[in-house]
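With one protein chain withheld, the remaining protein chains of the complex are depicted in position.
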Amino acid sequence: MPTVTFLPGFRKTELPSGSTILQAAQQAGIHMNVVCGGLGKCGKCTVYVKSGRYDFDREKYGKFFTPEELEAGACLACQTSVLGDVRVLIPEESIVQEQKILIDVMGTTTELNPAVWKYALRLSPPSLDDPSPDLTRLLWGIEKSGGPNEGDIYAPLEVIRRIPRVLRESGWRVTATVVLVPGGYRLVDIERGDTTPACYGAAVDLGTTTIVVFIRNLIDGSIMGVASNYNRQISCGEDILSRVTFARKGGLKKLQALAAESINAAITEAANNAGIDRDHIYEVVVAGNTIMTHILMGIDPAYMIEEPYVPVVRRYLTAAASRAGLEVGENSGLFIFPAVSDFIGGDIIADILASGMAEQEDISLLIDIGTNFEVVLGNRDWMFACAGAAGPALEGGEVLFGMRANAGAIEQISLDLETFTPAYRTIQHTKPKGICGSGLIDLLAELLRACIIDRTGRINTAIEHERIRSGRQVPEFVVAWKGETGIGKDIVITENDVKALIMSKASILAACRTLMKQAGITHAEIARIYFSGAFGNYISKENAITIGLIPEVPVERIFPIGNGAIEGANLVLLNRRKKRFLDEIARKIAYIELNAEPSFMDEYTGSCFLPHTDLSLFPTVEEMLEKCRLRRGVP
Amino acid sequence: MTISTLSDWTGEVGTVTIGATKADGGTRSGTVTIGGERDLAFIGNPPTGNRPLIAYELCDDPSLWPAPVIRFLGDRASDPAEWARFAAGEYRPDLIRLYLTSTRKRGFSAFAAITTTVENILQATGLPLIIEGSNDPELDSEVFRRIGEAGEGERLLIGTAEAGRYRSIAASAMAFGHLVIAQSPIDINLAKQLNILLREIGLPHDRIVIDPYTGALGYGFEYSYSVMERIRTAALKGDDDLAMPMISSAIDSLTVKEVREADPSASDRTSVAWELYAMLPATVAGASIVCVRHPSTIQPLKAAIEALWSPPGGGA
Partner (left out) sequence: MALKALDIYKLLPKKNCKECGEPTCLTFAMKLASGKVKPEDCPYLDENVREILGASTRPPVQRVKLGVGERSFAVGDEIVQFRHEKTFFHEPGIMTAVSDLMDPDSIQAVVADVRDHLLVRIGLDLRLNGIAVWSASGSPDAFATAVEAVEAVAELPEVLMAEDPAVQEAGLAVCGNYRPLIHAATGDQYREMCALAVKHGCPLAIRAPDLDALAGLSGLCTAEGVSHLVLDLTSPSLHDMLNQATAVRQQAITRTAPALGYPVFLDTRPCGLPDAALICGVLKYGSVLVADPLSEASRKALLVLRQNIYTDPQKPIQITPGIYRVGSPGPDAPVLLTVNFSLTYFTLQGYLEASGTDSFMLIVDTEGLSVLTSVAAGKLSETLVRDSLKEFAVPDLVKHRTLIIPGYAAPLSGKIEDETGWKVLVGPRDAADIAEFLEKEWT
């Protein structure tokens, strides 16, 4: 079998001839960028084959590379088969990197009502006078310590098997752990001596891209440890649809294992940091989108992406954590957030819980932006929700120099409106390699203010300026000259990029407006806009309004809630009473299918304009743009 | 009578005057004014605003023009000036609309001919003119400059600006004092967006006429009809960026299957029916200028508009 050696680092792996370099990388544990799921369409998995025999169709995929790059051996990892031993250089940008991941110290306070109790018991040994069995003796002990009635506690076989030995070896001094699950109380563990202080739970945000884990002390609610990492499923496809496709082709088991593995890795890291034993984690609460949670539970998601888009499960799910492959206490509980539909998953219910909008009388609008977006409008009495595809542009995808929020991404930018000279800030302050979502939103707003683009996003090539040029196919604006970048080429934004961004933002605004119309609400009646997700924390609120990504409201009414999913999961972990409330939220939501809503396309074309065709919806933006036009001397 | 139409509109369609007489620095024998409506088309005693007008369409290269018209006209179609003179004299449309179809031939470069053609038409008729230029961005700037220059002072209505190519035509209109047709593909949002774009590069609203694009009867006409109704009601509700008069031309009317395959003896009748049954509805939906290609459509269309316009007793 050929050996593939990855440079730098000389990681080696062996696999059958004819396998792709991507498969080799996966086998070697290197997580590569595979935006398109390995179809040879995105060009993000570039590698340089330095030596060896391999097969790659340069004719077909040459368009992704410059002649110099081809000369240097550039290939797409997903389309290159290994025929003999090869040495492959993986450039930095092809590896999935540490991303800015939001870890919020939870701002919301809640009552501490966890579903886990530990009882330190001193039991009297049995005697001829007191011959009651071990289990009864233990459960009575729990009842006498203020726990649930003996008859109400279910003891699983695995725990019963350990009882006689632990009781006797410990001299009848043990700690019993009881967890409240939907079926009732469950004895999940018995340990020697007094371990009551070691009582923990884990809150998990199972995202398509990233996984965040919080370990909480369930006695005082404190945060013990936090960790995050990539969802390892990324090696099977970047977006959710390619995951489902992968699952369909017999990959469900692998995806399930990768999901569990990713969560385990994060839990282990957090536990190690906190210096605690994973076995003392008694409950794991997971919020994730419907497809992710289905996959974690090993439920086939294939039918959810076809009409009529029906998920297998909507209600919340519970099981023993070990059955999903999670490496925590053997009998620990696993709680999965409920969903509304296949598009409105537990992550959104968690957002709603975290925002508090379901408890308020005022009307709020909650927006969760990713490649797919979700919008919820409502208050404590009613809620409308919808979801749609915004395309990857706002996350840097399908934009020539777009990138994720990794080191070197321009995350903030402004233009001198006279000279068009940009001032930008990159993540980790390195030389720029590309532009991430927040930077793209800034850029769009600034190009509009500078009158470089018109409201449909066309670059005005009549302006004579070195940064405005005709480009290879469409006009473009130079954001950073070759010399100042970290990639050795000019970083530009093209007219097509601008249009892709406008189409993305239009879907989101149109979704907001469709819900508002459905409810008969004007933007003046929206008391709060909650921005969920990493994205919301870094974007400029003013610029988001300027380009019409969200309805215009005074900026002080906009609240980034950070990672609402993890916050919601934490709330539920600490306060079991919220679980019932979750179902109530899920029941309250009326899901609007945008594709079936005739006015949606109308709202969409109206929103494909900066900021919107109905300028009266954005009064302060209009005032500001008017000033900009006057300053530029455009009548 | 107390029960009548409910006219609680707040907005008004702007007026646009096409053509310039000697007094205004042009050579037209009269000018026409469209727009000014404060209610739905033909509603009110008398109706508000100005009576809808009929433009007769012709071109400078008849090879792409509908066969029934060419058959009807014979040789006259080979000379646009003669064609215009004949149509204006015999059929009395309110305006002439000239399509410079010659510019749509591959490799067009006879820019000087544009100037000549426009000048000849101006001489052939005293009616206000609408001129349609190229539809190739590569040619636009030169073509529209030529049209603008040749018709300087005549307050022509020139077309067609679209969202992707509006700068050249607007520049010519502003430089030479003309008006612009702003065309968008059957969508109220796109129509409004284009008007905003034109306003923002300095073309005032009273120099824009909206062309919402009109599908032929049976080939999407209903979409155009509804978009026109929506544009008109938006204007009446006070949306200034849609408060321009509209022009409607179902340019495919005479090439649709029903007309193409009509029995030769019924060709003219079918042509007239297909134009009349699209253009009269267009006026009811709110179009201020409707366009036809078969000369015989002009008379019945005019009579119908007149009957819709005039309250009994000859009111207005």
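Going in written order, the chains are labelled A and B, and every chain counts its residues from 1.
Note that a residue touches a chain if its C-beta (ideal position, glycine included) is under 8 Å from a C-beta of that chain, and two chains touch if they have at least 3 such contacts.
All values reported here derive from a predicted model rather than from experimental measurement.
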item: Identified contact with the non-displayed chain, of A:70, A:160 or A:503; value: A:503
item: Candidate in contact with the missing chain, chosen from B:58, B:273 or B:298; value: B:273
item: Which of B:133, B:215, B:245 or B:295 contacts the chain that the document leaves out; value: B:215
item: Residue touching the undisplayed chain, where the options are B:152, B:200 or B:229; value: B:229
item: Interface with the unshown chain - residue positions in chain B; value: 1-6, 40, 42-45, 47, 104, 106, 185, 215, 217-223, 225-227, 229-230, 233, 251-252, 255-258, 260, 262, 266, 269-270, 272-274, 276-278, 280-281, 284-285, 300, 303-304, 307-312
item: Where the unshown chain meets chain A, residue by residue; value: 40-41, 60, 63, 381-384, 389, 503, 518-521, 587-588, 590, 595, 598, 601, 604, 608
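Following the convention adopted for this analysis, only the chains that are shown with their structure count from here on.
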item: Centre-of-Cα separation between chain B and chain A, whole angstrom; value: 54
item: Chain A residues within the chain B interface of the complex; value: 454-456, 458, 462, 602, 605-606, 608-609, 613, 615, 629, 634-635
item: Residues of chain B touching chain A in the complex; value: 163-164, 167, 187-190, 192-193, 196-197, 200-202, 241
